[in-house]
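What follows is one structure encoded as structure tokens, with my remarks underneath.
One protein chain omitted, others in place.
Order as written gives the chain letters A and B; numbering starts at 1 within each chain.
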């Protein structure tokens, strides 16, 4: 999409510590170093692309403070501490163009129960349902086709994208983003086995999401059997992730796509779970634990652990085992040779000789 | 959420075999042994929490029949065969408060085709679509934003939560629960490779769900190419599970979250599949097979099998292999030592001595 920023507007956003060169070009797009043309802004995110930066046609280049190069022609270099972060802040402005915030108010096609409380600065889009006693905070945007259940509480400045479902009694903090298709508060998966049948264990708890949480598209977070399933402040969850009932996730964690967490497990602050990792039930992952992609983890981890593999093992050990595993053909050959050598050795041994004598 | 049960109401639900102590407290909440306060009900679900039960402040404690402790102060112990099950039956009542059944009838914003048959005791919520010739049974609740395709049949006392999609011609039994975002009857994934392109194989079969089936949030069950994809009576499926076209699942199975089952596979009754397990196509899992989490299974299993790992192996063998795998560093060291020892032994062998003599 086309954008329009003057060099001064860019400077005001990224607040460079220094600049080199000058441009009068209106910034019309954001592009990679290689694909950028005059009128584009680009950035040097990693030192290994320095050559691309030197050759880039971008009108404005965001570069790290220790960057040594010079601008070419009508180019500006803006020196910043973290070019990727600086770019993010420009893009945050562009994002508002992509998804301009709609006017506040309730769309006439939405159904809002009489006892629901919708802040007057909130927006309820077309074809939404807000059930009895639900509460929607200031500035929150509820896009189309969203269902908010009875008694659910949504904080301020949230964004619930199309097709989101938040079931009864769930609580959502401020500045929470729920991507399309997210389900918050589906039933936990619990049954009692009685006379050959699985009898439903009702799930009467709820889900509580802290401030600044983001949940990815079509992810599902189950309500607790009793009490709450909790996702702590600032935790970010990718697409198609499953969080089971009674799970407690701390603050500022990262859950990559397709992760699954079984019931009643505790994930402490700053844990990072790689894509498709599976975490068993009723365990605790210590603060700052890192879990590799596809890992299968069924035991507690100490704070600061880095584990990998199924079953999960310390990362360095797991990598060593992988290497040795790949040497199994060699090991079997060596075993064959040793057995042959030993046989030869013992057939020519003094004992044998004694017998022969 | 706050609830209100008299001790007599609780007794009537759980039908204890005996009681100890007496309370007049109105039960206002359900809580764990440790967090329960006066006015709460709690339960002893596992013998290892006996000390917590003895110290619990709950006004009513559900305990197993062989529990030896005494009530404290104004506390009642209700002795029951299965405290967890007894709790479930109380929670079933609370669940009705969380999600009170709406009045029957069709919401004015729903679109119900003229040729669709909706039982007069069923409820069609706001913003639903019920296409031509579809049939909705007695007492069934269809929440908001649900799509029911042409000719689909939904049984009695079902509950279709927000955003569920049931496509054309699919059949659903009685007392089935479909959590939010479930898709029943998406196209099976089949193509013919013709002249460098994948030509679509139309999927004109359907999906048939038996009575008392439950499907978790955002799970997907594909329609068969011809015939039916079947999920048997009483089978429970967790969130984000994929069931491919032509799969036949028996009765009373358990499929944990993020399981995937490939096409035309048969899962017999009482099979349990752990989270993220993957099952290949065109195989049969014998009755009562248990499959560990993240297992990758591509061969038949005998009834009563318990398999684990990728590729799947009998559980005990897999665990033994895991242990030996972790001892590979030791094995390589032993091999080094053996080779050195053998070299030394053969260099000092009689043959060598002969040569030296």
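Just so we're on the same page, contacts are C-beta pairs under 8 Å (C-beta built on N, C-alpha and C of every residue); 3 or more make two chains touch, one makes a residue touch a chain.
As the structure is a prediction and not an experimental result, all values here were calculated from the model.
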| item | value |
| --- | --- |
| Contact residue for the chain not shown (choose from A:127, A:168, A:207 or A:291) | A:127 |
| Touch with the omitted chain, as defined above, among B:218, B:235 or B:308 | B:218 |
| Candidates B:84, B:284 or B:345 - the one touching the absent chain | B:345 |
| Identified contact with the non-displayed chain, of A:4, A:17 or A:88 | A:88 |
| Residues from chain B at the interface with the omitted partner, ascending | 109, 111, 127, 129, 145, 147, 149-151, 163, 165, 167-169, 181, 183, 186-187, 189, 191-192, 194, 196-204, 206, 218, 220, 222, 225-227, 240, 242, 244, 258, 260, 262, 276, 278, 280, 294, 296, 298, 310-311, 313, 317, 320-321, 324-325, 327, 331, 334-335, 338, 341-342, 344-345, 348-350, 353 |
| Residue ranges of chain A at the interface with the undisplayed chain | 1, 30-32, 35, 82, 84-85, 88, 91-92, 94-95, 98-100, 109, 125-127, 143-145, 161-163, 177, 179-181, 212, 214, 216-218, 234, 236, 238-240, 252, 254, 256-258, 275-276, 293-294, 309-310, 322, 325-326, 328-329, 331-332, 335, 338-339, 342, 345-346, 349-351 |
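The rule we apply is simple: only the chains that are shown with their structure count from here on.
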| item | value |
| --- | --- |
| Centroid distance [mean C-alpha coordinates] between chain B and chain A, Å | 25 |
